[in-house]
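Note that one protein chain is taken out, while the other chains of the complex remain in position.
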Amino acid sequence: MSSATDFVVASRGPTLQQPRSLRVDEIGHRLGGQREGQAGIEVSGAAPIEQAGPGEIAFLAPANAALLQKSRAACVLVPRTLPDAGGRTVIRVDDPRLAFGRVLGWLALRPAPQPGIHPTAVVHPTASLGERVAIGPYCIVGARARIDADSVLYAHVTVYDGVRIGRRCLLHAGAVIGADGFGFARAGDRYEKIPQVGTVEVGDDVEIGANSTIDRGTLTATRVGSGTKIDNLVHVAHNCVIGDHCVISAQTGVAGSTRVGDWAVIGGQVGIGDHVNIDARSVIGSAAAIPTGKHIHAGEPVWGVPARPLRQYLRRLACLGRVERLHRDIQELRQRYREPAAH
Amino acid sequence: MSSATDFVVASRGPTLQQPRSLRVDEIGHRLGGQREGQAGIEVSGAAPIEQAGPGEIAFLAPANAALLQKSRAACVLVPRTLPDAGGRTVIRVDDPRLAFGRVLGWLALRPAPQPGIHPTAVVHPTASLGERVAIGPYCIVGARARIDADSVLYAHVTVYDGVRIGRRCLLHAGAVIGADGFGFARAGDRYEKIPQVGTVEVGDDVEIGANSTIDRGTLTATRVGSGTKIDNLVHVAHNCVIGDHCVISAQTGVAGSTRVGDWAVIGGQVGIGDHVNIDARSVIGSAAAIPTGKHIHAGEPVWGVPARPLRQYLRRLACLGRVERLHRDIQELRQRYREPAAH
Partner (left out) sequence: MSSATDFVVASRGPTLQQPRSLRVDEIGHRLGGQREGQAGIEVSGAAPIEQAGPGEIAFLAPANAALLQKSRAACVLVPRTLPDAGGRTVIRVDDPRLAFGRVLGWLALRPAPQPGIHPTAVVHPTASLGERVAIGPYCIVGARARIDADSVLYAHVTVYDGVRIGRRCLLHAGAVIGADGFGFARAGDRYEKIPQVGTVEVGDDVEIGANSTIDRGTLTATRVGSGTKIDNLVHVAHNCVIGDHCVISAQTGVAGSTRVGDWAVIGGQVGIGDHVNIDARSVIGSAAAIPTGKHIHAGEPVWGVPARPLRQYLRRLACLGRVERLHRDIQELRQRYREPAAH
């Protein structure tokens, strides 16, 4: 635990990680890729394939193969299956986008948060911080909270008392972890608060977006499993158990005591009611709404308000488009029925 | 007004409220309940009935009466109407969940915010703070704002100039009270801001969730009535008047100049247009959307996009499921009409 003045978001100190440059052969070697073309070109930047110029690396999405020939990039990461690179300097890899992400990290194009506790962070003396954590300006770590090694809290993150954050987590500005769950009981002419004495447990390698809120459990822990990625302005209510390696997009809300299985993929602005059970590997389309107590099965994505299996959703949408037509058909049948049939 | 260093969220001082233990007879006495079984057992914890063990109290939801016999809890709060407690140590009360909430408070299982102004809070010299308020780290209380007695602002709460917060309110981290309402007028080739010179008035016993925003009125006050509970990431726009004892769940938005009557219950992710009028005691289902200018009547919950009375909503949903069938029926009728009838 050290006091640092060079936290990148807003340090007062001068040290910033500097961008690096890498040779194409070095990149190919690190990626375990198959290089074609010039080995010695230096790469120090990255850009979309349409915009990349000299000194810059890009990647080729399989759907856009035609862009390769027009690109002025110094080097392009391409699928191993690409038939012909047409003389361009390329590196063949299994997954060009994934490989590109790794190169972005190596080039250090953007300064990374440095380990240390910003002097303005307010960390309770009973809190526990792991090795190399980076706690940004105006972060708050409450009593008995614990943040494990190599995690980064950007600015203005509030970690309430007793919350646990695993290793290598990344919490963006304004995230609030461990505020009270929303629980009240009617007591005659008013509501009375049910104290929320549980906590929040966040696993390893979790990312939580800006201004998202994860409420503490009433009695036990609200859980977010390892490897799960949560976007901005997401709400996770008390007592939820989110599995490992889930993806939850922006502005989605998960109501109380809902369980989300591992590897679920949830779109943006989804509303999930309380006590819902979502199977592992389920896929939920953006803007879907899942009523209280439902069970979502994996196998087919669900979509719509209320959510239904995708094919059913699409069929209904199509039918809906035909309702006007149905109406005309019925008028016509009635008419015919009154007139003598023409056979 | 005192400067405190032991605010629980992130104090620098060592004092934390300690959990207590209570005897079963003492709990029964305080609740005005009817005890059966052992009077002298000490209770120092609480858990869901399935998980509670020795030393822990739980409550029995009426729907789960069978769980009582399997529970290992030291004491269970049960409905007065439970026929037979089967020899377990129980306390009979009118509302077990409500009673359980009170016991949670008495046990002090989680340290409560202590009155005082955290040294990092920025309170304008013209602001007024009542007795025993707890203002957490990095809270901001603007010019001429007023926060009444016994209210708690957790961390990073922003109270803009002129805003009034009543007694015993609880504002969670990141709540923003009194930012400008969203008002503009088109002025030729640009929008011009309509200054928002009104304010926000929050009654007593109001809870406002993490990262929720309540905008100030244009000329008058946006109002939130006493006893109202607002969840996380809720937006209340300028000039709204929210009644007393309302419940507004997470991520709901209320557009400008809307009036919500007392005791309304509003689900999560509801969208309420501007100039809507919601009767007292209305119930609005999660994910409903209420168009501009509508009047919502109490008596039957409303549901859906756009919102309709629940029975109508369910009937339409059922009909929708039959649209495909309708289509086939019409094809069949047409076919039959062309062929000679079989009678």
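The first chain written gets the first letter, and so on, giving A and B; residue counts start at 1 in each chain.
FYI, a residue touches a chain if its C-beta (ideal position, glycine included) is under 8 Å from a C-beta of that chain, and two chains touch if they have at least 3 such contacts.
Model, not experiment: these values are computed from the prediction.
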If I consider the whole complex, including the chain that's not displayed, which of B:85, B:280 or B:323 touches that chain? B:323
Where A:65, A:149, A:310 or A:330 are the choices, the one touching the absent chain is A:330
Had the left-out chain been drawn, it would touch chain B at residues 120, 122-126, 138, 140-143, 156, 158, 160-162, 174, 176, 179-180, 182-187, 189-197, 211, 213, 215, 219-220, 233, 235, 237, 251, 253, 255, 269, 271, 273, 289, 291-292, 305-306, 315-316, 319-320, 322-323, 326, 329-330, 333, 336-337, 341, 343
Listed in rising order, the chain A residues that touch the chain left out are 8-12, 14, 16, 46-48, 51, 95, 97-98, 100-102, 104-105, 109-111, 118, 120, 136-138, 154-156, 170, 172-174, 205, 207, 209-211, 227, 229, 231-233, 245, 247, 249-251, 268-269, 286-287, 304-305, 317, 320-321, 323-324, 326-327, 330, 333-334, 337-338, 340
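Just so we're on the same page, only the chains that are shown with their structure count from here on.
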Cα centroid separation, chain A vs chain B, in Å, comes to 27
